[in-house]
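Have a look at this one.
The other protein chains are all here in position, but one chain of the complex has been omitted.
Now for chain A:
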Amino acid sequence: MDIRDWAIRYAEASDADPTIGAMARYFTCTYLFDMSDAKAIVEMVDGKVHRINIAPQPMDPWDFALRASAQTWREFARAVPRPMFHGIWAASFRRDLRIEGNTLVLMQNLRNFTLQFELLRKVGVPV
């Protein structure tokens, strides 16, 4: 899947998700998905995807980043992920996922980010 198509699908899935929508009002943060072979910066504003930067440059800002091998991201995107690929905590404790940056911002948005991350199981990944 082309990263442009991925960004459109990811934004549509997130903005339409009723569980995120139920508590989205203050879901505001900017994060980097580093999938090794593809990168994207997702900018959330008040629960909606404001912008997805699919060609991040070195100085483009983000609050926190998730970095892992392309193979790990493909595991995240299985409809039913295998054990230890079923979430960011599992994969950071037991696999090669690294969570970097201001993790307090991640924690402040953890409920909704967790739900959004699991949308990869429906949307897929561009690697």
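Worth pointing out:
Convention: contacts are C-beta pairs under 8 Å (C-beta built on N, C-alpha and C of every residue); 3 or more make two chains touch, one makes a residue touch a chain; residues count from 1.
Basically, contacts and distances are computed from a predicted model.
Looking at the choices "3-oxoacyl-[acyl-carrier-protein] synthase II", "Phenylacetic acid degradation protein PaaD", "Pimeloyl-ACP methyl ester carboxylesterase" or "Anaerobic sulfite reductase subunit C", the name in the UniProt record of the chain not drawn here is "Pimeloyl-ACP methyl ester carboxylesterase". Across the entire complex, the residue among A:18, A:58 or A:83 in touch with the chain not shown is A:83. Across the interface with the omitted chain, chain A contributes residues 80-81, 83-84, 86-90, 93-94, 103-104, 107-108, 110-111, 114, 118, 121.
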